[in-house]
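For this view, one protein chain was removed and the others were kept in their places.
Every chain is named by a letter (A and B) in the order it is written, and numbering of its residues begins at 1.
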Amino acid sequence: MSIADRLAELKITLPPAPKPVAAYIPAVRTGSLVFISGQLPLKDGELLASGPVPSRVSLEEAQAAARQCVLNALAVLAAQVGDDLDRVEQIVRLGVFVCCEAGFTDQPKVGNGASELLQSIFGEKGRHARAAVGSIALPLGATVEVEMIAEVS
Amino acid sequence: MSIADRLAELKITLPPAPKPVAAYIPAVRTGSLVFISGQLPLKDGELLASGPVPSRVSLEEAQAAARQCVLNALAVLAAQVGDDLDRVEQIVRLGVFVCCEAGFTDQPKVGNGASELLQSIFGEKGRHARAAVGSIALPLGATVEVEMIAEVS
Partner (left out) sequence: MSIADRLAELKITLPPAPKPVAAYIPAVRTGSLVFISGQLPLKDGELLASGPVPSRVSLEEAQAAARQCVLNALAVLAAQVGDDLDRVEQIVRLGVFVCCEAGFTDQPKVGNGASELLQSIFGEKGRHARAAVGSIALPLGATVEVEMIAEVS
């Protein structure tokens, strides 16, 4: 099944590729690797979640935010491969930054909102290495930021 | 001297490769690069150190934790190269995240617990680029998380 069909089956429509909020570009390709800039949980121009977990944002909301970051990253990635996500050979690495308070320990569960979506879309090719860490504050006040490296053909 | 002999000389036994604590995989190889997921200072299923430096964990304890993260990363790396660490051409980069309080400035010394071990095992091939930063909170409450990129043959 093509990735486009798989997205349709999952009832996922990728958003328009988000513009960076500053003086850099959404992605750079070098060889077969695409480095995608840190994505925020923006949807239709609004943050899905802002402020730290757990005082301001629940674990479930943070997971949904991480998922949205990945949708935005995939929109960027699609633009790099002529909108043909079947050219994705492997999702290589995710960096997941979670805005949280001291003592919060569930960054991996937040990151799973990102990781599980990738696996459901790409199967084996969606299984990636990952680092998930806490951050005192993220751009625009976002609860989550996700950056990605993908191998493409 | 082979890396296996060098490990024996250093009286280092690699642990079993740790399982990730969430929906991702321990390592992804792309070309000659292996991206290894962020490793925690788990030993026999327990964290060697948890909570922030310096109020809860000393610099020395954090350094030992960073060293344990690297042992876990090497166990993952060994599994990627058929248990033959002589196939490691170069340790390329470490990302070191140190759970700490505001005002703590010795992240590089914590990171040295990781870096010096790599150099003692791999010699020139163990000398790597590194970014060491503070983090307000890490997965499971760990004091240190270390991710790694290695070049292999």
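We take it that a contact is a pair of C-beta atoms (placed from the backbone, for glycine too) under 8 Å apart; a residue touches a chain by one contact, two chains touch by 3 or more.
Predicted model only: the values in this text are computed from it and were never measured.
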item: Option from B:I3, B:V21 or B:A132 whose C-beta touches the chain left out; value: B:A132
item: Interface with the undisplayed chain - residues on subunit B; value: 31-33, 90-94, 100-109, 111-112, 115-116, 119, 127-136, 149, 151
item: Sites on subunit A contacted by the missing partner chain, in the whole complex; value: 20-28, 30-31, 35-38, 52, 95, 97, 99, 135-141, 145, 147
